[in-house]
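A single protein chain has been removed from this complex, and every other one stays in its place.
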């Protein structure tokens, strides 16, 4: 029943898992949007609707020992990486059972257990940090890969340039994953880059690269597999551009004046979940029962996560000034 | 007697002027080095020895209305641009008759009369400013060209990347002149860039470019002429890499541990003044008498400048806190 | 009669609309003025301040920039030096750190380094402040910190009048001016004179008269402080409330006149306590009015913690009404 016999990652089971992960992100985030309107979740909320194939395709291929650096649009990455959904949801609520003790919120999911180095809300701010994680790998002589996610908007920042150069110059094992969703808030790529072929940026630093249809989870995974293998073997950086599209507003505050409804609709058919699900159905690799079981399992997990977050606790206000520096009462990550 | 009849800029007179300008810089700076050991000049002093063909070749081609942005290694640029030598020397002394009233010193020569926008001592710091000067040109609809000089070390800075992208994206009339002298203080290019072909950087931003032998003043001038014409006509940026070499230490404090004497010596035959002078002599375009007259005129000018600086005055200490904001007693540049 | 009418004719508006009106006015009056920043155009401004201006003034003058804070701030400096009057919007103060080299090493020093030959008549606007649960990287209040830098002016409009009026005055300055707009004020509504226009930027304003204690503040904290003054009034304490308006330069005279009379002072400032603007003001009072003081000066600042996401912790980290009231009472010996 597998597409390519002998390649375990292309097993039907694996396919279903890719689908399941994408649906899990989508439905989790739909719930978050709902909870946002109920004011259970506050602050900024950036949804990943339409882009799920990227996190799923890439992070699936990483090993447990590998590291992930992400942006403020990172719920999907955290979930795929294995940060428990309960802990993510509690974080969105700001409860102390959250994966960052509630201190970080939606934009700052962290999890030491899964080497999830955050949720960074300064555009481009994660790239130097990822470069440094990879520098540690080099100096410690391990075979860890650091995967660094960022939007195409970050490419205009000086830190992008400095990080790519450092990683290439020092031969650091970092996978740069550009989530090119065509917009940085309301700024279309053509308004932010004189060279809009993002993949081409890598060549400017002599970094190996590939561009892939970021709406096709199988393609992303295949490209990620090549990329991650290349980084693991060569101990050099690699650049993966995933061409995708954000179907929702930038955040919950965005009136979307900068794009037509028609444009959004034109992308909808390529939306990664429906597309992959359709393909699986066409190829009879998934049974409708299986799908509905999958969805109800996910919904049950979400319900449980919401329940967990609801009943989780607020950190006592007396603790306000903790965690600015290490204190003795709580163990630190490293 | 001209090389290419009909091209007025290749007249013998012009050739001699190129030579004269280079010698003028060299001898001025030699004097500065001497004055530095006498502690007449203080602070950092960065000499241009070996690189004179760049400033001379490029700035010669600029029109009076054009603008220049330079670095801390800018004595040559100021002199070619027409900032009076007396005012430059007085500035090196810190006297109030200096071209920046003595406030700036060697690294911060400014001169509104010649559109000389300074002497910037933050590596890369002048690039965004030059971009903005060109933005004003664009918005004001003039045909001014802004020439921005910087070292190859600046190419690693985020501001380089941001500026090239902005200039290309917005189509701004700025000429980026990279003075690639192979070292940033003690850091060889190969230790600072994963892609050491500096000219190639321009292509990454879709900026037209050219690399030229920066030790050959005629070649630099010819390239600059093409470049400046291109900027003036197209109102787009252009990138000129001038490959040169710094024959002296980075500043007066540099023990030069990072390079062999032999390497320095291997560059000396290509040194722009001796080379051009030799060529002129071989081609009988200059008479020994002419040369010695030239040198003594220059020396006289230098002596006069030193005398001017010596007898110029210290700004009264009561004025210390002036020029932080505009005040009414002194007219401002713009 | 007509004069009186003009003076009393007001229109209901918001702080956001007042800033927008100021922008529109400046763009209309002076064609050297343009607005440049991330998402100021097609998006309409991250806080919707510049909404509609792109349609009115076009993409050259309402210039969307790439995410290149240092690059476009520096470009604003260059454009200003060449005769334009740029308004650079740094979406929020949190991202302004990326542009700090340009601000401190170029904008603030070029007049001086050039011996007064070049000036940088640049206005930089940015949103500042916490209170929207945006967590540690998006909640800085660094306006007081910026006020350390010689060569720039720092303005903090707290009222509709100042939101409407400070921009034009800032644009007339020959040197860089930073304007900090507190994010919590954008939705604030009220009445503004129909003919509201430029206001001075030299003087602090006494927003409430009182004789018992001087409460000194600015920006978003002004409203909490006025509320505190009302609460204190119910207990018979007449607090004077000073809105600094400009954090650099500071209007010492207004502060000292007040403190010399009330003999007690509390400073309310949303910056982190250590090295806060409140410290500077306290120190100036000590230097200039020590012998008038009847009690230690108090300050209410933010706690020394990156701002946490949960509402109860964020609120606890910021200056709040009860803390202001308590500090005032302590200064009055009533704690």
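For clarity, chains are labelled A, B and C in written order, and residue numbers in each chain start from 1.
By our rule, a residue touches a chain if its C-beta (ideal position, glycine included) is under 8 Å from a C-beta of that chain, and two chains touch if they have at least 3 such contacts.
Since the structure is predicted, the reported quantities are computational estimates derived from the model, not experimental observations.
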Contact list for the unshown chain, restricted to visible chains: A, B, C
From C:201, C:259 or C:279, residue that would touch the chain that is not displayed: C:279
Of A:111, A:194 or A:244, the one touching the omitted chain in the full complex: A:111
Candidate in contact with the missing chain, chosen from A:35, A:79, A:147 or A:166: A:166
Omitted-chain contact residue, chosen from C:46, C:91, C:127 or C:147: C:147
Listed residues B:54, B:87, B:156 or B:273, member touching the removed chain: B:156
Residue ranges of chain C at the interface with the undisplayed chain: 70, 94-95, 97-98, 100-101, 104-105, 108-109, 112-113, 135-137, 140, 144-145, 147-151, 248, 250, 271-272, 274-280, 282-283, 286-287, 290-291, 293, 295-299, 304-306, 308
Contact footprint on chain B, counting only the chain that is left out: 42-44, 94-95, 102-105, 107-108, 120-125, 153-154, 156-158, 184-188, 191-193, 254-255, 257-258, 314-315, 317, 320-321, 323-324
Interface with the undisplayed chain - residues on chain A: 67, 96, 98-104, 108, 110-112, 117-120, 122, 125, 127-137, 139-140, 146, 158-159, 162-163, 165-166, 169, 322-326, 330, 332-334
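Just so it is clear, only the chains that are shown with their structure count from here on.
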Distance from chain B to chain A - Cα centre to Cα centre, in angstrom: 47
Centroid spacing, where centroids are CA-atom means, of chain A and chain C in whole angstrom: 37
Chain B, residues touching no fewer than two other chains: 158-159, 162, 165, 169
Per-residue overlap in chain C, given as positions that touch at least 2 other chains: 65-66, 68, 70-71
